[in-house]
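Only one protein chain is missing; all other protein chains are in place.
What follows is chain A.
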Amino acid sequence: MAAVKRPPFPVILVANDLLEGEVVFASEDGWSRDPRHAKVALDEAAAQALETFAAREFLHAKVVGAALVDVELRDGAPVPRHIREAIRASGPSTRPDLGKQADFQI
């Protein structure tokens, strides 16, 4: 499933794992639960490669809802610009003990 509308660069690919539901990020080495491992696409070709990967993984029932998300780089790690995706990559803002923020001490 290709993203319908491509956000501005840089972008990362975010999805939900089909079995677990957990938010996952396309990394150099398949999917990662850790947003800091997300592969950052800086140009058209890299974004297209992520989209191709997303389409294949969706077809093979590995993930759902895969989409490119625009990020900024903070200390070299990608952080989504939009609040919705930032919360998704971090966890509920009211429960620092839950989600990625807790799992990875982000």
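Note that in this section contacts are C-beta pairs under 8 Å (C-beta built on N, C-alpha and C of every residue); 3 or more make two chains touch, one makes a residue touch a chain; residues count from 1.
By our rule, contacts and distances are computed from a predicted model.
K.L.:
Since a chain is absent, check the UniProt entry for it and pick the matching name: "SLC26A/SulP transporter domain-containing protein", "Nitrite/sulfite reductase", "Bifunctional protein PutA" or "Cytochrome c, class I".
P.N.:
"Nitrite/sulfite reductase"
K.L.:
Tell me which residue among A:Leu18, A:Val40 or A:Ala55 touches the hidden chain in the full complex.
P.N.:
Candidates A:Leu18, A:Val40 or A:Ala55; residue touching the omitted chain: A:Leu18.
K.L.:
Which chain A residues touch the hidden chain?
P.N.:
Listed in rising order, the touching residues are 16, 18-23, 58, 60-61, 64-65, 81-84, 87-88, 91-95, 98-99.
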